[in-house]
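Report on the following structure.
All protein chains but one are shown in place.
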Amino acid sequence: MRRLLPLTGILLFVLAWHLAVATNDGTLVPSPWAAVLGIVELAQKGLLAKYVVASLFRVTWGYLAALIIAVPLGVLLGLWQRGEKAVNPVLQLLRPISPLAWIPIAILWFGVGDVAAVFLIFLASLLPLTLTTINAVHNIEGVHLAAGRNFGLTGRELVRSVILPAILPQLIVGMRITLGIAWLVVVAAEMIAVSSGLGFLIIDARNAGNRYDLVVAGMILIGVIGVVLDAMMRRLERLPGVRWGYVAE
Amino acid sequence: MKVVFRNIGMSFGAAGQANHIRVLDDISLSVAAGEFVCLLGPSGCGKSTLLNIAGGFIQQVEGEVAIDGEPVTGPDPRRIFVFQERGVFPWLTVEQNIGFGLFDKTEAEKRERVAHYVQLVGLKGFEKSYPRELSGGMKQRLEVARALAVNPDVLYLDEPFGALDSITRLQMRRELLRIWQAERKTILFVTHDIEESVQLADRVVVLSARPGRVRRIVDIDIPHPRDLSDPRYIALRDEIFGEIGLAHQV
Partner (left out) sequence: MKAGSMKDEGGLAMRVVLHPSSFILALLAAWHFAVVATGTKIFPSPLDVLRGLNDLPHLGAYTRDSLFRVFCGYVAAVILGIPAGLALGWWSWLAKAANPLIQMLRPISPLAWMPLAVIWFGVSNLAPIFLIFLASFFPVVLAAMNGVRNVPPMYVQAGRNFGLSTTALMTRVIFPAVLPRILVGLRIAFGVAWLVLVAAEMIAVDSGLGYLIIDARNAGKRYDLVVGGMLLIGVIGLLLDALIRRAERMKFVKWAFTE
């Protein structure tokens, strides 16, 4: 009985959804079943794989590019107090600006297409990852750094042997959260700036023929993939090299 | 008899399962009104569990605890638990913390009570301070004041001085004895520190390692204030050392 409990929330939701649509005759909102059939239709037309891959592709490239820059930058700024103080106001100013606000500039620089979308993901991920890294470096126990220095480690060795392992738990949590953000942004970016992917599917399905069943099908797919991505990142949190950093639940 | 433990037994985990542990076995004990009793034992022997049962926070598996003849079935303001100093509410001032349990008193009564206990525990001048501005020892005294303000019959203290440095601990023990002698509450005090138990208690209940059983009850028949070089003190302390099976040398 206990194990069924988590399912009841979803079941109730789906039931309520079905009833709401069934009792409301003129509504355009599709029933749960229609949405599922929509997914099947996409799979049959070969669009399912195509759109999912397109979205994942953009997320992966933009996210990895941001990661490669953010971690070294974050470590540098985390250790270099003066540098961080100088740069911080700019970072804080950029934070409230939605990545989507960069769309016109992205299109200006890269034209409409994949590169613009990847750039947006890159932008959306860069700031949170950098801030997380800076924060993680600040949170390193001073005694660990002191011990590292005591044993004669400096510069690159200190970073490799003490700093990187020490920030890993917090960094991975930040990476998981940022991946979630990247996934949100890619969908939004695709609604505006490109012509493939799950975000595009949603806008196009509606514009091209009021196919709300495909709209909702797209939303479900987005939700499921988002959960899967998050679960994958959570597995990383269980690695022994990372697990130590979390308080026992 | 104020507090009576009758054949208390306690286990965690379902019987027959791998995680089943028996933590307390056949504990019987009577505490007189106004008495200061220490529950002494190594870590994990169940002394905190026993205290929680007496406070009504955990339900025992066998046996019964009765206070003034009434069985304990849940938490009650007549028997207040003092945790380590982390138990004070950080969002309330010293005054507000002490007045916390006094919700059925008039404003005037409340103010009078709070003032009395602020004075008693030596926190005068800090009435409007927040716990984060106080030292560990002061926070501990605050928690005792909060407990006393509701005039409970019994006070339970669970290793309250554990987080304090040893010098502060000595001072706090003196403070606690002074307060106890002023208010004469019945006190059950859990500790793993042999010296502490002999310095404070009228009787020391020595518990065995898990499952906790009463090994011995030692009467500390020295009047307060107790001299730490007094031969009787040393003799009693050594008796307990021996009971627990510890050698004399480091």
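Which chain is which? They are A and B, in the order written, and residues in each are numbered from 1.
By our rule, a contact is a pair of C-beta atoms (placed from the backbone, for glycine too) under 8 Å apart; a residue touches a chain by one contact, two chains touch by 3 or more.
As the structure is a prediction and not an experimental result, all values here were calculated from the model.
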Check: shown chains touched by the absent chain are A, B
Write down which of B:46, B:131, B:160 or B:211 is the residue touching the left-out chain.
B:131
Contact partner of the left-out chain, one of A:47, A:145 or A:236:
A:145
Considering the complete complex, identify which of A:51, A:119 or A:183 is in touch with the unshown chain.
A:183
Where B:94, B:150 or B:236 are the choices, the one touching the absent chain is B:150
Touching residues (missing chain, whole complex) on chain B
55, 57, 74-77, 79-81, 83, 86-87, 89-92, 100-101, 103, 130-132, 150
Which residues does chain A use to touch the chain missing from this display?
5-10, 13, 27-29, 78-83, 85-90, 92-105, 107-108, 137-143, 145-146, 180, 183-185, 187-188, 191-192, 199, 202-203, 206, 212, 215-216, 218-219, 222-227, 229-230
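One rule holds in what follows: only the chains that are shown with their structure count from here on.
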For chain A paired with chain B, centre-to-centre distance based on mean C-alpha positions, whole Å:
51
